[in-house]
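As you look at this complex, bear in mind that one protein chain is not there, while each of the others sits in place.
Here the chain labels run A and B in written order, and each chain numbers its own residues starting at 1.
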Amino acid sequence: MSEPFDIAIIGGGIMGCATALRLADGGMAPIVIEQGDIGRGASSANAGTLSLQIKRVKLMPYALRGHALWESFGQAVGFRKTGGYTLAFTAQEAELLLERQRLKADAGAPIRFISPPEVRTAEPGLTERIAAASFCPADGFANSLLTGRFYRTRLGEAGIPYRTGSPVRAISRDKTFAITTPGEIITARRVLLATGGWLQSTARLLGVDVPVRTRINTVSVTERAPPLLSSQVGHATGLLTLKQKDNGTVLIGGGWQGHPNKEPSHTSMGRVNADTLRTNLALARYALPGLDQTRLLRSWTGFEGHTPDFYPLAGALPGVKDGFVLGCVRGGYTIGPYMGQLMGDFILGREPEMPLFDPARTFMQDSSL
Amino acid sequence: MPPNKSLFLRSTITHADVAIIGAGPAGGHAALCAAENGLSVALIDEQPEPGGQVWRQTSAAILAAPPTPESQAGKALAAALARYGATITHHADARVWQIERIDDDASNRKSSNKKPGNRKLWQLEIAAQEPHTVQARALIVATGAYEYVQPFEGWTIPGVIGLAGATALLKQDLLVPEGDIVVAGTGPLVFYVAAEIDRLGGRLAAIMTVNSRKDWLGALPAMMGRTDLLRRGLGWLTRLRRVPIHWRTAITRAHAHDNHLDALEYRALNGAGTPHGGTHKIKAAMLCIGHGLIPDTRAAQLAGLNLSYAPALGGWVPDLDPDGAPAIEGLFVCGDGRGIRGVAAAVLDGQRAGLQATAFMRADSQATQAAQAALVRPYARAARFGQAMTALSSLPAGLAAITTPQTIVCRCESLTRQDIQDEIDTRAHTHQAIKAGQRAGMGPCGGRFCHKVIGQILKACTGTTSPPPPARPPLRPIPLTTLAPEPARYEDLPLGKPTPL
Partner (left out) sequence: MNKAIITRTPKVTIYLDQTPIPAHEGERVLTALLRAGIWHLRDAPSDGAPRGGFCCMGVCQECLVCVQDQHHKTCIESCRLTAYDGLEMTSLKIYAS
């Protein structure tokens, strides 16, 4: 048997790859084991939104650093800093917007409130029926479809081996971890579980129960349209994201829930629900009336694992020596590259720049849910 | 959330025992068979009249025209469906854009109802003049096929159309455009299209077929079972005796003048189907070209079926038991959509699916066994002929050489063979990875016209066979105004709880 790897990272999404890169940088020899393609799960099925306005208050310091990383990735990930507007259409929503964005601004996001006429001057395509709005110049988006190529290339440059099409069937622990995939058994001194929405079933392979559920987020894209929008746009409730890509297609998101799959495939955990899709699209049409002239090309479901308190799992895997877990980062697309760095430092035995999120904590149900 | 509010955006729902997608030979006969057995049927089809592509009916603009075997078969099917007007609802000009498997709340409340499959419903979202939803216990997918054209330089020029596309023009509006026409490609469709163009008064400059005379001789044994069709084929050749026929020849490039097709280059092919020898040129205003059919599996995929690779059946086909029985309860697939076997086989396969759906609805696997058994031999015979034609229509391996590095392979995104190879060079080794990196297959055709050639390139570069990307709704591009009705008041939008702070 060949020399074991220093660490096997199960899950080749943003979190797993970013951690692998940090570890290799710190002198470790990692391997990434991915059931599908690199960066082709939740990491690319999301809408690519990089908006500080929709990040959770407590995660804002992480989001700011994650955002800076995406900016540094630049063209390779299609980064665009467009500025972003969050809109309220009723008095009730305006109140919600005011309360929420004030807290986020206090947490460090450069968010300010602007008048509806100002919004319409900047974005004449938006509805006239805006009650209140906030603006964040740092907001923008990247092309989440490029995640796979980006991390494939980075792993290659760093000389980090990876396996694709390699779902992990079993993990056993003797002196080292032995990880069984259909093609081979890979041995490693440490293991990091970074399997996103699949964390619960992966952790069970080591006899650990992590309290992870999965949200099935619907994302849609129109065919190419004339210019309708130049900024990232969101909604006071967080139930809508809108952006027009350089090629003219409009991406519509907002976390509307699809049907969970009974047996998740390696590319998807759910299916589109026509009822929630209709509401999502109706809200999008309301915000951006020009969408009435477009056709919908495709809807699909992204997905994100979450814990009962909607905060990440990032740290030692409870009860498993040399086992680690990273996932359930709400806003994981934005924050993921930074969480990977923190996680890498933790595994290297360094003090992470920001605190991690102990997976062994007692989970409080988020009272607002 | 009040229940009436959550239902606000929901469209009208109609119910049927069985929903059938596609009213061609397979779907149409599945509908007739199900109706004969007492089932109510929702028959949903994109076209204004039943018949599918092969029995496509003439448009409303044609008041009178000499009948053809196809038009007569289509009329007969339409008449038969009309006789069952009380039980078969034909949703014409209607597009299924989403298929969901949902719990049947009404049936679950009735504890006495223990029939298998009765707990679940198929829910189909329909885009039509009046968007609506169809719910049914059984679903028959009969979506047929579409055409493959091996990309060559200039195939995107206006004036180049598919062979099957030409049949649509010829059958529906009996149209033959002005100017010199070249008909090219593989299989019997080349000669059918050429003969129809000639019959309707078009100007045929040449026929160029990838097949050799020897290919046809090789298919003779399988054709002997259908001497009627053999005779018809010979009739086409008689009609076309004055038209130059270039055997074992392929179009290798199209040239435009003033944004329209002007001339074609063609070359002879060697035994492997690779162009060799000198390049010749011919003037043409229209090229009809096709290299076989591809099963349209998107609806079956959306319903939950995986695909397997079956080159003899036209490529990727839904995973089914050998008798076509469902891998998912209450789901049946029939006709060319589960492998290209031709129209005669599709009719029988449709009847088989109708019988299986009947047995499913009666929760009695024996119910239609005898009738199904009676179809086995005729189906095998018809499929033998159909698959011989599929073999003649399939692409010789060497013909992939006509797709040069500069050739556009993804029409929607104007991506060349080189673009795809460049992505593969970044270690993108699956369809999904290529799609993500280059947008190949993300355009409005949904990857239907590029997934086969991308599969070829992937195979050539990496040796791997990768299934086409999963199907996503909507199955066709649909206007947002059709998908999501505008609420009368903003407050009527059933928005849920805000996301966590």
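Just so we're on the same page, contacts are C-beta pairs under 8 Å (C-beta built on N, C-alpha and C of every residue); 3 or more make two chains touch, one makes a residue touch a chain.
Source: prediction; values computed, not measured.
K.L.:
For the full complex, which residue in B:83, B:214 or B:260 touches the chain that was left out?
P.N.:
Selected residue, touching the omitted chain: B:260.
K.L.:
Check each of B:162, B:330 or B:455 against the chain that is not shown and name the one that touches it.
P.N.:
Missing-chain contact among the listed residues: B:162.
K.L.:
For the full complex, which residue in B:174, B:344 or B:357 touches the chain that was left out?
P.N.:
Selected residue, touching the omitted chain: B:174.
K.L.:
In the full complex, which of B:17, B:46, B:100 or B:180 touches the chain missing from this view?
P.N.:
Only one listed residue reaches the unshown chain, and that is B:46.
K.L.:
Please output the residues of chain A touching the missing chain, sorted low to high.
P.N.:
On the chain A side, contact with the omitted chain comes from 223-224, 226, 247-248, 292-293, 295.
K.L.:
So which bits of chain B touch the chain we can't see?
P.N.:
Chain B touches the chain not shown through residues 46, 48, 53, 59-66, 146-147, 156-162, 164-166, 168-169, 172-175, 177-178, 198-201, 256, 259-261, 411-415, 443-445, 448-449, 476-477, 479, 481.
One rule holds in what follows: only the chains that are shown with their structure count from here on.
K.L.:
If you look only at chain A, which of its residues touch chain B in the complex?
P.N.:
Residues of chain A touching chain B: 36-38, 40, 44, 54, 56-57, 89-90, 96, 100, 103, 129, 145-149, 152-153, 156, 164-165, 221-223, 236-239, 247, 255, 259, 265, 267-268, 271-275, 277-286, 291-292, 294-300, 310, 330, 366, 368-369.
K.L.:
Which residues, counting only chain B, touch chain A once they are in their complex?
P.N.:
Per the touch definition, chain B meets chain A at residues 9-10, 98, 100, 123, 125, 133, 423, 426-430, 432-433, 436-437, 439, 442-444, 446, 470, 472-474, 477-481, 483-487, 490-491, 493-501.
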